[in-house]
Each structure stands twice: as structure tokens, then as C-alpha cells.
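This view holds just a subset of the chains, kept in their places.
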Amino acid sequence: MSATLQQLAELIGAELQGDPTLEIRRVFPIDQAQAGDITFVANPKYLSKLKDCQASAVIVAPGLEAPDMNLLVTENPYLAFAKILTFLQGESTAPKGIMQGAHVAETAELGDGVSVYPGAVIGENVKVGAGTVLHPGVVVYADVVIGENCLLHAGAIVREGCRLGNRVILQPSAVIGADGFGFAPDGSSYYKIPQVGIVVLEDDVEIGACSCVDRAAMGVTRIGRGTKFDNLVQIGHNADIGEDCLLVSHCGVAGSSKVGNHCTFGGQTAVAGHVTVGDNVTLGGRTGVTGNVDSNQLLSGLPPVPHKEWLKMTMSLPKVPEMRKELQKLKKRLAELEAQVKED
Amino acid sequence: MSATLQQLAELIGAELQGDPTLEIRRVFPIDQAQAGDITFVANPKYLSKLKDCQASAVIVAPGLEAPDMNLLVTENPYLAFAKILTFLQGESTAPKGIMQGAHVAETAELGDGVSVYPGAVIGENVKVGAGTVLHPGVVVYADVVIGENCLLHAGAIVREGCRLGNRVILQPSAVIGADGFGFAPDGSSYYKIPQVGIVVLEDDVEIGACSCVDRAAMGVTRIGRGTKFDNLVQIGHNADIGEDCLLVSHCGVAGSSKVGNHCTFGGQTAVAGHVTVGDNVTLGGRTGVTGNVDSNQLLSGLPPVPHKEWLKMTMSLPKVPEMRKELQKLKKRLAELEAQVKED
């Protein structure tokens, strides 16, 4: 697809400086862009690269002086770049309808323009909203409800009764609604507790490849609107994750914990079970949350402390063996001095 | 399904106080239960909630005074709850037989009442025991033996020659029998060592979603009877995990290590290769085992130390930067004092 600079200015609500009829075909990074491309400068430190840039147009923040270039001026060039990239990609080219080799139960209801690829399997009483795409190997168990314009990549699995909102994206092999990890001790063995709850993924949620959101023991495991998970993330039964959170790969949130809105967890971060994390909490990579966390903090470590304090701590820990030796020396010197003062 | 209170009392071996003909349809938590439901009190701190509870009956431990309520009195209310929940769920409703769109090799032998869903693929010479259910997208390679009443969820994969006992559960996309990570250095490159062993999952094992148990290089990678893995767990080749263990998500046990019976590993715990962990070992979240561990311990940390010691340690580590400063000050004060005493 292509568009004129004028069309793109309207798309992102930018001020256009230059030729409105200029035809744009691609978006490319500043050091790779060619004629016909648009690029962007989101970080002022890259402004110097503009003079060697071959792009036909540039998305910039207000205040830039570049009189010889075609510019789209907007407060958030990075967001504008993403929107233009999306626009130029065009609509999904997935063939519509149930393709040969797909298996759809007779009781399933599919909305308009749903795509079901070969090897996808849709169970009894499933409802799939208009425009949703189910790639090969997707398995949807009975009684699932999926919203409109969702994208379920190959091998994604949604177990019985779970509910997905609109525009939900499941990357390949994401697993929604596996049994929570619940067992009752029975002597020295364990008796499986049936996990009869569900998972609800609200609108605009994205779940990464091989990430797992377990169904509730009873009730709901909820992932809030707009929250995005990277790959290999684990969410335990009855956890409740708020809206607009970002969880980076290998994160885990244990059962029944509650995370607020607009939290960001670095990779390998873990949250213990039955704790509450407030809103706007940012956790550095490999943080380990063992108790409740108040809102509006930047923390790291196990247990978490303010990130700056953690940085100082990690730099000082390799000095501990030396500190131990110094401490012993001081102790000896002090004892000697004490003896000497006593003698005097 | 439903049952009378009398039936449920007999099911769990409880003493019945109240109306034996009462009809029970569901099990629900104490604060959500309605008329027709049974609930349970496993933890005495929730006893106070009973007075507002709408449930028709309650499972309790001996010693509770609640004269106006229908009670099932049993030593282990949590286990009784799980058993009643299982009973009220009823039998699996999976259609029996090989459904259209499943691919079963002619040489495969299926027991009575096996369910093979569309998109499941069963290889040559596979044996599947009676009552086992294979969901869509399950792939069973050649020469695999699967016991009775197993449940293989969508996308679960069992590679060639592996053996599953009875009542084994594989959550979606569990991978049994992938090649172990074995390579022989060949100059600066690596030559793949064929992994010709298998995996044995004994009776009542459950493997979580996207968890991986690698086949042995030679011989067997064994997971003992009754052991349960959460999601995203990794077990290396030739590892041997005992009976009745619980491994929480993101745990890893490296190749050739041996874990005893009745061990519990918190999330993200790792065990290095070629070590032995005894029986009844509980490891806190993110423990890192680098050497052998004796039986009957509760440990945490990398390397592991007694859990209480680890708690004290983690609380004190953020103080290290301040300790370094204090140490320098003390050193200076001591030197000054030494000089002064010498002068005197």
C-alpha cells in the first residue's frame, strides 16, 4: 500500500511541512530509509543523522529546523511512526471463511469475515466475533467466546469456557485456560482440585508465544484491557492483572495475586501468591515480590527495594568478602588497643 | 450432577449433622455460595464468615459449633471439598472413538472408550489405554505407550518411545521427550549427540502447559508417581524426579540430577546438573541448587541456606553500602585512636 504525505498527516493529526502530494510507500529506520520512504526521529540524539538521510519525509517533534525536508510535525513521533506503519501494512490478507482442513463444530457461531485456517479446531458452542483470524493449529475448546478482530496465531490454545474481548492477539502456542496448579494434600500424596473457573482476556490484550494464563480454581483469572505479555510468561489461577500493564518474558505472577493498572515488570520478575501490587509500579528485571507493593514506585531486588538503592546494593555486594576480612582486622586491632589502654 | 448430603458424607467418609436428604448441586467458596451449594472451612480464621454464609451445607473440621447448619465433619475439609467437587463434575463428556479429522496409524492400538479429537495424530505402534482422551492437536510419535484414563490436552506432544502411566495429565503444549541438550565439542563447533533414551511418566503425574521433559541421552528420564509440574518447567535429560513432588512454574532441573520423594520447589528454582536432592526438601522461590542437598530441609537462596537464615540475609543486604561506609569510618577512627594512644 502507499499513501500521500497529506493522507498520512491527516491519519496522525500532524502538521505537514513540504509536498502534500508526495507518495510514501514504506517506513524505515533513519539509517536505512531510501527515496519513497518516511522515517522518524523520536530521540533528539539521532537528529544529526538527518543530514545523511535518504528518506523522502521525516516524522519529527515540534521545534525541529529542517527547511529542505518534507516533515510531519507531531508531539509523539514514535507513536505516529507506529500508526503509519500499521496503515501502510493494509488490511489482513487472510482468506475469509472456513478453509478446507479446518474442523468447526456445528454448534459454533462464526461472525462475518472470520478466517479459520486448515488444522484449526473449534469446539461446541463457541462464538467467534466478526473479522477474527484463527491460524492453523489453533484449538478452541467448547463454550469459548472470542470477540471481534482478534488474531490467534498458530498453535494458540483456548480452553473451555474462557472469554476473549475484541482485538485480542495470541502469539503462537499461547495457552489460555490451562488448569491452575491446585492440589489438596492427601497423606503424602496430592489430590487434584478441579479447576472450574475461567480466564477472561479483556479488549486489546496481547499474550506472547508460549505464555500461559491459568484458569481460576473457581471464578475468573482476569487480564485487564490493553495489557501486553511478552513470551513465556506465567499467570497463576485467580490472579487479576490490571489494564495497560507490560510483562516482559519469563515473568510469573502466582495464584490469587492482584496487580494494578499501568504496571511494567522486567524480564524474569516473579510475584508471590496472594499479594497485591498497586498501580503504576515498575519492577526491574528479575525482581521478586514477596509482599504487598504500594502504587507509584520503581523497585528492584528480592525482596524489592527502591531501584536506586538496589543498584548501590548490587555494586557493593562483591565487596562483602573483603569487608569480612577488614572487619576481622579491625576487631583484632581494637582488641590490641583495648589491651594496651588497659595496661597504661 | 447433584447428590444428597448423605451421598456426599459417604463419598468423603464424613460425619453428617443435619438433613441427609438435602440436595447439593455445586461447591462454592464461602462468600459466594448460594442455596443448594456446599462450601467448606479449611482455615479456622474464616469461621466467622459462616454466619453470613448462604450455603445449604458446610464441610468443617471436628470441633466446630454450628447447631443451625447442615455440616459434614471431616479431618481434612480441603481434601473433602476437592473430592466433592470432582464428584459433582461427573464423568468426562468427551465423545468416544476416533473423530473425523484425527489421524491414527493402522498399527496403533487403542483401548476401550478412548477419545481421539480432530487434529490429533497418533503414530505407528502406539498403545493407548482405555478411557484416555487425546484433544485436538495432540501428537504422539511412534512406539509410545500411554496408560488408562490419561488426559492429553490440546497441543501436547509425546515423542517416540516414551511411556506414560495411568491417569497422567498433560496440560496444553506440554512436550515430553524432546532431545536432551547434548553436544560434543568438535573444534570450536558442536556435534549433536543422538538422544536415544526415553521419558517415563509414572502414574498420576501431571505436567503443566509448555513444560518440557527431555528424553534421556541413553536410558530414562523418570518423573515419579504422583508428581505434579506447573507450567513452563524444564527437566533435563536423564534427570530422575521422585514421587509426590511439586515443581512450580519456571523451575528447571538440569541433566542427570536426582530429586527424592515429596519435594516442593518454588517458582524459578533451578537445580544444577549431576547433583542429588534428598527426600522432603522444600526450596523457596528462585532457589539455586549447586550441590547435593540432604533430606528434610527448608532452604532458599543461591547457593541454598536454611530459609530463616536466607530471610535474614535478604533483609540485611540492602544495608551493605551503608556498612561499607561505616567500616571506613571505624577504620579511620581506630587509626586516629591508635596514633593518639601511641603518642601518649
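Per-chain numbering from 1; labels A and B assigned in written order.
We take it that a contact is a pair of C-beta atoms (placed from the backbone, for glycine too) under 8 Å apart; a residue touches a chain by one contact, two chains touch by 3 or more.
From a predicted model like this one, the values you see are computed outputs, not experimental measurements.
For this complex of identical protein chains, the structure file gives a whole-complex count of 3 copies, while the figure shows 2.
What we mean here is this: only the chains that are shown with their structure count from here on.
Chain centres here are Cα averages; for chain A and chain B they lie 26 Å apart. Residue ranges of chain A in contact with chain B, taken from their complex: 103, 119, 121, 137, 139, 141, 155, 157, 159, 173, 175, 178-179, 181, 183-186, 188-194, 196, 210, 212, 214, 218-219, 232, 234, 236, 250, 252, 254, 268, 270, 272, 288, 301-303, 305, 309-310, 312-313, 315-317, 319-320, 323, 326-327, 330, 333-334, 337, 340-341, 344. Chain B contributes residues 28-29, 32, 76, 78-79, 81-83, 85-86, 89, 100-101, 117-119, 135-137, 153-155, 169, 171-173, 204, 206, 208-210, 226, 228, 230-232, 244, 246, 248-250, 261-262, 267-268, 285-286, 314-315, 317-318, 320-321, 323-324, 327, 330-331, 334, 337-338, 341, 344 to its touches with chain A in the complex.
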